[in-house]
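What you see is the complex with one protein chain gone and the rest in place.
Up next, chain A:
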Amino acid sequence: MSDLIIKLDNMSKVFFADDLETHALNKISLEVAKQEYIAISGPSGSGKSTLLSVLGLLDTATDGHYHLADHLVSNINKTERARIRNREIGFIFQSFNLISDLTVEENVELPLTYRTDLSKSQCKDKVSNALKKVNMLHRVSHYPSQLSGGQQQRVAIARAIAGDPKLILADEPTGNLDSKNAHDVLQLLDELHRDGATICMVTHDPRSAQRAQRNIEVLDGRIVLDQPTTLNNAAVSA
């Protein structure tokens, strides 16, 4: 068993629309180690969100191979992809994507309800632990509309980690937040990383990217830069 959690080989994604081919990803190869914290950056339309979708099994690649935790997942069926998303991956979105009709507790519990291996009490424990980690236990009965943006994103993070995923994928997690809340959310991600989570974060913000161990820059569907970040490394060495 290798230390890699993600291994992409010549991964391509082509969109076809009105006889027009758009190469969102162009033969990307990438390896991410377990417990690594990487930032994916690049200008709009560069392909970073598509890369994250492919990594999160939300979309299928047109070509290439994808190994997730040593399993080839590029050719598996929809049901299996759903199972892996549920068990192995946690998602954090820019616009939080909480279900407005569900309470905080129900939102966090949602991915656990799709599992058959957890009892009701186990689900409750996991929800409580996740909400405790993001310091939102006091708002369990609130609805998303009753929370601030920062609070909503903390709930979204709790939802992402409730099922103990191997990989956390965050798509511009601070994009809709003010600097104070953005700072809090990034700190939460740091804590999760410290606790052993593997995190892939798409971001526009260079300062956010600097919190990762490694920065991958995407342009026109290709990785143009893949290097350790200075700030995080300095922090680590310090």
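Here is the rule we use: contacts are C-beta pairs under 8 Å (C-beta built on N, C-alpha and C of every residue); 3 or more make two chains touch, one makes a residue touch a chain; residues count from 1.
Criterion: contacts and distances are computed from a predicted model.
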The chain not rendered here carries, per UniProt and among "ATP synthase subunit a", "CheY-like chemotaxis protein", "Putative phosphoesterase" or "ABC transporter permease", the name "ABC transporter permease"
Among the options A:R87, A:H204 or A:R222, the absent chain makes contact with A:R87
Touch with the missing chain holds, among A:D59, A:E106 or A:D220, for A:D59
Interface residues of chain A toward the undisplayed chain are 50, 53, 56, 58-60, 78-79, 82-83, 85-87, 91, 93, 95, 97, 99-101, 110-111, 114-115, 145, 159, 163
